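One chain of protein is taken out of this complex; the other chains stay put.
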Amino acid sequence: MGGKPIPPHSRLNGGFNFYSSQIDKLRVSLNATPRSHDRMKLLTKTLFTKQSGLVLVLLAASGSLSAAQIANNNITEAEIKAAQDAWGKALIQISDDYRSGGIDKARATATAVLDGAYGYHHGPVLFKPTLAGGEQTFRINQAGALAYFVGNNQAYPADTGFALKNWQSYNYDNAAVYINGDMALTMGKVHLTDRDNKQTTVDKTWGFKKGDDGKVRIVLHHSSLPYAG
Amino acid sequence: MGGKPIPPHSRLNGGFNFYSSQIDKLRVSLNATPRSHDRMKLLTKTLFTKQSGLVLVLLAASGSLSAAQIANNNITEAEIKAAQDAWGKALIQISDDYRSGGIDKARATATAVLDGAYGYHHGPVLFKPTLAGGEQTFRINQAGALAYFVGNNQAYPADTGFALKNWQSYNYDNAAVYINGDMALTMGKVHLTDRDNKQTTVDKTWGFKKGDDGKVRIVLHHSSLPYAG
Amino acid sequence: MGGKPIPPHSRLNGGFNFYSSQIDKLRVSLNATPRSHDRMKLLTKTLFTKQSGLVLVLLAASGSLSAAQIANNNITEAEIKAAQDAWGKALIQISDDYRSGGIDKARATATAVLDGAYGYHHGPVLFKPTLAGGEQTFRINQAGALAYFVGNNQAYPADTGFALKNWQSYNYDNAAVYINGDMALTMGKVHLTDRDNKQTTVDKTWGFKKGDDGKVRIVLHHSSLPYAG
Partner (left out) sequence: MGGKPIPPHSRLNGGFNFYSSQIDKLRVSLNATPRSHDRMKLLTKTLFTKQSGLVLVLLAASGSLSAAQIANNNITEAEIKAAQDAWGKALIQISDDYRSGGIDKARATATAVLDGAYGYHHGPVLFKPTLAGGEQTFRINQAGALAYFVGNNQAYPADTGFALKNWQSYNYDNAAVYINGDMALTMGKVHLTDRDNKQTTVDKTWGFKKGDDGKVRIVLHHSSLPYAG
């Protein structure tokens, strides 16, 4: 790597980093002429092949937009996937921390997860956890969400701590995704496996909102057990 | 009512109708001076009268915006409520039509409802019906949604026709609502009562999108049976 | 006024304040039954009274949405007007501060205005001031904007300080307004009058963006002298 970092677009495309030395080397190897704004184009566009002869293929050249600065806060598919990946990773982390450090460590991790991944600091979150019912079905504020994930809260007596259940792996299949400005919705199956290899599958809907700070947070989360028929 | 209808804002505020005679009467009774653009102001403001003196208090006068034309396609709370009200009314209509005209009439009504209330003509809909499971959990296209509502489709053998179950009344409690541009999300309890007075309660999340044509359509619908604990 | 302030919706409707005593009085005078959530309804609805009988007509009653919490970050007409009003007021304030406190005071005020009213802390601003040209036509960053408003910057030698020109009054006519989610666009004539009663009229386009913090900021500003023909 090395070289001077190339200033990224403002908030463009989820923050991939390029280094000037990398691109300069590529230019040299391809005998391409540097142009003042092509560093930007590389972020979203460019395919390079060097089969036998260093042919530059600018597949999407006609779609490149030039501007001194581009502000773009639209949510991207990469960010949605990152948020979905992160949710499961966080759940397993809480589970791991519970085993290694007990409820205090689990609660600290869960609080950090909720602070970072959910939008509770910006308003209500539309959250219906899988195993919550009755008067406590919806966890609009962070205290309710925390109780669901790590239990041990007398105000939520039915909560046994969903994140404490020895989870070890996670994956998901989106049935469909809906992207609208700075917001995205996903719906699909989520599969969780615990350390006894018991799998739990739920129907899950997420709503993600990208903030002014470029961070993606969960503002909607409806999880339910599959209908048994 | 009577009088000449006042031209509404373009797409403003969900289409409440005011009549000039009504407002003129109000002006007279309040001894207020008519001004050229106050008809518009009435749409977004609250008028208070005090019993003794009939003093007009334009609480939000400083907030009125003047322009020859205002385009505004943002979704409003009134539109969200109208869409939520309409969903239950449509379900009962399909049920009524089934009793009076059999499956053909029910299917025709359900098709019309899906055409009007859901966004299937504009793309996929993220729909997880209450009583759908297995490979057919998600009804991304209209055929799947129609099968769920009126059954009688060999491709969806588990569907018994949710809208055919003699529904007679409907109400709902939103736990929280999230409005973002032309999109709104609601989460809460929905209560359905059939003609034997048996009540069904479900946890329901809706996502609504307002189209360029000013119509609000469901693009997300996750319904699930309450967790029994 | 008096009475206990009614907690506003989260970010709803630009922060109009109602006081419980005011609404209670209204209820009494109209013999209306108080209901638990109608305080909120008053924010978005229009009340009419008829002279004979003082009958409360809740014209838009069917459009009221109930929810424990409503998050709504859409920009409102009241907020757009407030932002337009504030722009002129700020310009005059800088002018006044220049007279009373010289360039240092003017610069401090202008900096505060730019910090609060423009979006420079969140990314580039598309700003073409009235009297800027050549290589310095566009003032994408705050330094360029500040130079335009108060001059005295060697890097912008043509800037004489637009806000230092003894402005005393301001008004505007919007030709049209376009509202789209958390963003609004206005286009129209802006009239500025200095203390010698000389009027300057410009063609002005603004783009406003409402942030996650509920504040409205200018992200686009194109101002130009009228075409003389």
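Which chain is which? They are A, B and C, in the order written, and residues in each are numbered from 1.
Everything below uses one rule, namely that contacts are C-beta pairs under 8 Å (C-beta built on N, C-alpha and C of every residue); 3 or more make two chains touch, one makes a residue touch a chain.
Remember, predicted model here, so these are calculated numbers, not experimental data.
In the complete assembly, the contact with the undisplayed chain comes from A:N180, out of A:Q136, A:N166, A:N180 or A:T201.
Contact with the chain not shown here comes from a single listed residue; of B:G88, B:P124 or B:P226, that residue is B:P124. Listed by residue number, the positions of subunit A touching the unshown chain are 13-14, 16, 22, 26, 29, 42-51, 57, 59-60, 62-82, 84-85, 173-182, 186, 188. As for the chain not pictured, it touches subunit C at residues 123-128, 130-134, 137-138, 140, 158, 175-178, 180-183, 185-189, 203, 205, 207, 209, 219-220, 222, 224-229.
Counting the whole complex, the residues of subunit B in touch with the unshown chain are 10-11, 68-71, 122-124, 140, 181, 211-213, 219.
FYI, only the chains that are shown with their structure count from here on.
The distance from the centre of subunit A to the centre of subunit C, with each centre set as the mean of the Cα atoms, comes to 35 Å.
Separation between the centroids of subunit A and subunit B, computed from CA atoms only, is 31 Å.
Residue positions of subunit A touching 2 or more other chains: 123-124, 140, 181, 219.
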